[in-house]
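Comments concern the structure below.
Coming up: chain A.
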Amino acid sequence: MIFTALCFLIFTILSTSHHLEKKFPSNLIEDMLYLPSGKFLKGAALSYDEMLADLFWIKTIGYYGGHSKNDHDYKWLNNIITATTTLDPFFQYPYEFGGVILSTEMNEVDNSIAILKKGMENVPKTHWRYWYFPFYIAFNYMYYKNDYKTAAQYLQIASECQGSPTYLPLLTARLYANTDSSEIAIPFLIEMIESSKNNEQKIQLKTRLNELISLRNIKFLENAKNKYNSIFHKYPDKLDLLISEGIITSIPDDPMGKGYYISDKDYSIKSTVMPDQLEVHIDKKN
Partner candidate 1 sequence: MSIKNAVEIQNLSKSFKTGLKKRFQALNNLSLTIKENEIFGYLGANGTGKTTTFKLMLGLIFPDTGDIKFWGVSFQDVKTRANIGYLPENPYFYSYLTGQESLNFTASMFDMKSNIKKERINEMLDLVNLQHAKDIQLRKYSRGMLQRLGIAQALVHDPKLLILDEPMSGLDPMGRKDMRNIILSCKDQGKTVLFSSHIISDVEMICDRASILSNGVLKKIITVDDIMDRDSNGWEITFKGNADTIESINSKNENFILKQLSAKDIFLLKAIDKKIAFEILNIIQKQGAELLSFVPLRISLEEIYIATTLKKDQ
Partner candidate 2 sequence: MGKIFSIAQNTFRETIRDRVFYSLLFFALILIALSMILGNLTLTKPIKIIHDFGLGSISIAGTLIAIFVGIGMLYKEMDKRTIYTILSKPIHRWQFLIGKYLGLGLTISVEVVVMSLIVFLLSFYYVPEIPLKLFFAIVPIFFELMLILAFSFLFSSFSSSFLSGMFTLSIFVIGHFTSDLKMLAQGTDNVIFQKLSIFLFYFLPNLEALNFKPEVVHNLAISYEKLFFSIIYAISYTIVVLLIAIFIFNRRDIK
């Protein structure tokens, strides 16, 4: 008698729980809404701040991973990264992660710069990855704000940090020389792809890189086309003509599509875009 009652109760528990989960799934309302500000949390953690920061960090990764598969909407990312870094100011990676996503995927450049600056303040300069903060701030200023001067200043700081890549001084020089944006951005992106630990992020960055490479390629072909025009007073029908006339040695590969062609309407260089991503081998020495 008791046994049957018990079975019935267990069944009730499981079925109601299942029903609740199906009809009112617990993930629908994001509990990021209730995240208190980091400053308050630091007190509440009672010396267990690093542990709490770790938990927040895991939550951040989960949050990003979840949304990166569908809507790419990370509106609470800044909040949780701020909270995490307030709890454990020495924890380097959240600053880096937050900084990159805020600008490349969310277009919140100022927030990105802010979090990276906070990282520069709190993380000790002896950290092996410290150079990445000014490096990425430089990218933000260069790529999004077109402020090459400030970008060069930050990149200089980065190049002086221990453990920074050896090509930085050269890149700084180019920035000071105000070279074209897409040219400059490419080595930045290559570095960022190398650094990224997250596959979703890597894919996003590669897309951006490929866009820039394609842009560079198109510019290159445009220049060649114009050179052809200045010589022959007309535009070539086919891009192969540029090679056969010795203007260029080869047509660059199209990372975004199947290849470049010249439009017969206005003679502009275009690319056939493939619906799926192409896996491009990134040569770092480029």
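In the analysis below, a residue touches a chain if its C-beta (ideal position, glycine included) is under 8 Å from a C-beta of that chain, and two chains touch if they have at least 3 such contacts; residues count from 1.
Candidates were picked such that all candidates are chains of the complex that A comes from, given by their letters.
As the structure is a computational prediction, the values presented were derived from the model and not from experiment.
Shown alone here is chain A; of the other chains of the complex, listed as 1 or 2, the one that touches it is 2. By the touch rule above, chain A contacts candidate 2 in their complex via residues 42-43, 46-51, 53-55, 57-58, 61-62, 88, 90-91, 93, 97, 124, 197-198.
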